[in-house]
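Note that one protein chain is taken out, while the other chains of the complex remain in position.
Labels run A and B following the written order; every chain starts at residue 1.
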Amino acid sequence: MKVIEVSTGKREELIDITSKIMNVVKEEKWTNGILFLYVPHTTAGITINENYDPSVGDDISNNLKKLVPPGNFYKHTEGNADSHIKSTITGQTTFIFLEGGRPVFGTWQGIFFCEFDGPRKRKVYLKFFEER
Amino acid sequence: MKVIEVSTGKREELIDITSKIMNVVKEEKWTNGILFLYVPHTTAGITINENYDPSVGDDISNNLKKLVPPGNFYKHTEGNADSHIKSTITGQTTFIFLEGGRPVFGTWQGIFFCEFDGPRKRKVYLKFFEER
Partner (left out) sequence: MKVIEVSTGKREELIDITSKIMNVVKEEKWTNGILFLYVPHTTAGITINENYDPSVGDDISNNLKKLVPPGNFYKHTEGNADSHIKSTITGQTTFIFLEGGRPVFGTWQGIFFCEFDGPRKRKVYLKFFEER
């Protein structure tokens, strides 16, 4: 298993981690198969979306905040109940396909770490399964 | 990697792609293992849900539209910011188990392509890992 580290700067934001992930792919010489990504946090998530216009990440973050606002009207009293809920909405796992050492992305796709209770030091775990 | 094509007919709709996927499974003689499905688009998604009553797909589509309405109140100015957000809510990846060449579905389950910015020609990528 490989690990990447992500430093987040706000309570809620999406951070493009595509190049960090591809650095590991190159170092490990992973070629053809599936790369599985796992977020070991309960107030963060992971998603694939457009990384060309940074507004897209902001819109996702802002809209999730609107749907699930921070506040004191939850049972969990640590002030981050909304962050846990957002983590379940985006999910904590995803995967990408690799062919010839490159991600099989659509034109605009990149991988985003979703911070819902920052700023913090965060991690993403990686496991690769080679195609036979 | 295999590819299926999906033609969508509306801006927002769920399309049952179960039989298209099972055609590839048969052609490739995939038998026991996990079939991974990947949507290479940032304004679409994939989900597993009931495909017996077509109203279920309509309800999902209509309700996501209500939660995340199209409009000009987003930062991304291409008119499809809502579509990107919905893509993150449904997700772009899923998987099904195969046993004896058949999907291990629950009684009512099928696989849906989720269009959030159509009509368009879309794709879904497939990779299969055989169980040893």
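Rule of thumb we're sticking to: contacts are C-beta pairs under 8 Å (C-beta built on N, C-alpha and C of every residue); 3 or more make two chains touch, one makes a residue touch a chain.
Keep in mind that this is a model prediction, so the values were computed, not measured.
Peer 1: Touching the left-out chain: which of A:S7, A:N23 or A:T88?
Peer 2: The single option touching the absent chain is A:T88.
Peer 1: Taking the full complex into account, what residues of subunit A touch the chain not shown?
Peer 2: 1, 36, 38-42, 67-68, 74-78, 81, 84-85, 87-89, 91-93, 125, 127, 129-130
Peer 1: Go through subunit B and note every residue touching the omitted chain.
Peer 2: These residues of subunit B touch the chain that is not shown: 33-34, 47-50, 53, 55-56, 58-60, 62-64, 67, 89-91, 94-97, 99, 104-106, 108-109, 129, 131-132.
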